[in-house]
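For reference, the structure I am asking about is given below.
Yeah, one chain of the complex is gone here, protein chain that is, but the others are all in their spots.
Up next is chain A:
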Amino acid sequence: MAIKRAQLKQQKQDALAARQPALSMPEGGEWITAARKDAAGRLDAMGLPIRRDEYWKYTRPDAFTSAEPVAAALAEDAGTQVFEGVDVLTVVFRDGAFDADASDALALDGVEISRLADAAQADIHWAKDIYGALETAGQDPVERPLAALNTAYATDGLVIRATGAAAKPIHVVYERSSDTSDVVLHHVIKVEEGASVTLLETGAAGARANTVTEVTVADTAAFHHVRSQGRDQERQLLTHMFARLGSESTFKSFTLTPNGKMTRNECILELTGDDAIAHVAGALMADGKDVHQDDTIFITHDAVNCESRQVFKKVLSNGATGVFQGKILVKQGAQKTDGYQISQSLLLDEDSQFLAKPELEIYADDVACSHGSTSGAIDEDALYYLRARGVPKRKAQDLMVLAFLAEAVDEIESEELREAILRRIRAWLDLEDDL
């Protein structure tokens, strides 16, 4: 046993040694250099994930740990048009580099916003308390070395502080023009007491991208997050969302993954103030045997009377794989916790697979936690009913796919954003707009 553990540790170190030469720590001011060095230290201690890691049981980490990314051909429909028509502040990163010409001026009522690359030049910055701090906390009880790698080596990102109600959503658009770009971005968001802000993200940050977002939501503040990841078939994405929630705060995050070769979205939430609400939802449209998508969620309840909710819907076809690992940890004293988790897959053929690992770990005695996971095929009765009304089989199936995904999309609070996502799903399914 001891030998085996030593072997695993060595393999993780070997993986890191293979990846590290391609990385270089950017220059910066005192605060960020300290944070980066700390992260590099954590990374050195952990090494990189390997296939035999329990946490990577269903998803091969190779795509994210290899020295160079596997080339990802550019696609015509990268899916960055999702929020067309929504009034937003647009910020564009192209292959990881800030695109000033394509971006709006970084100014918005209720919000201070700047590039991480700029904030990093200062010797001291408010982001110091958050950058790498939530990621560090998120390393326990499960190690997330690729997030530490991000903290150490991220080249840019956004630093956002909401002091009031943000006048409109901030939309980060990831464009790419290179089929080999290897991108590491890191966002820091601080939502002050009573403030609110909405972050939208679309596209793939690179051929391969590793992004981390750290968010603190203060008492009575609200953070909303809606994203649609790159639809380009070959891109590989790893995202981490770390958030810490204060009393009576709200955190809602929704992710649409409309294909892509490899996607792992980790969401690590800590409810530290009483009466907080955290909702995480995801919809996956995975079509093709090379498509692999993984949602890994870890929600820690460490306060009284909080609510957390996870709703994940995955449509899998032509040999695609969907993974869901969702954990709710209720600490001692986190009484009156209301935790809910559902993950469902719609398998359109026998070659596709859904792997689910729901987990509850509860140390308080007055809580209501429930979880469910299902896999199913299209309802044949409903299909027949639709066809008997003249709807061709393919279209009938698409309608039911939309209906299935809509239950996750419904978790988005803003009607405008909800409709934007549904409109895009309909367009991709070649369905008519709703009336």
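Here is the rule we go by: a contact is a pair of C-beta atoms (placed from the backbone, for glycine too) under 8 Å apart; a residue touches a chain by one contact, two chains touch by 3 or more; residues count from 1.
Everything that follows uses one rule, which is that contacts and distances are computed from a predicted model.
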item	value
Record-based protein name (UniProt) of the chain missing from this complex, from "Fe-S cluster assembly ATPase SufC", "Electron transfer flavoprotein subunit beta", "pH regulation protein F" or "Probable ferric iron transport system permease protein"	"Fe-S cluster assembly ATPase SufC"
Per the touch definition above, residue among A:Gly41, A:Gly164 or A:Pro392 touching the missing chain	A:Pro392
Identified contact with the non-displayed chain, of A:Trp31, A:Tyr174 or A:Phe404	A:Phe404
For chain A, residues in touch with the removed chain	379-382, 384-393, 395-396, 399-400, 402-404, 406-407, 431-435
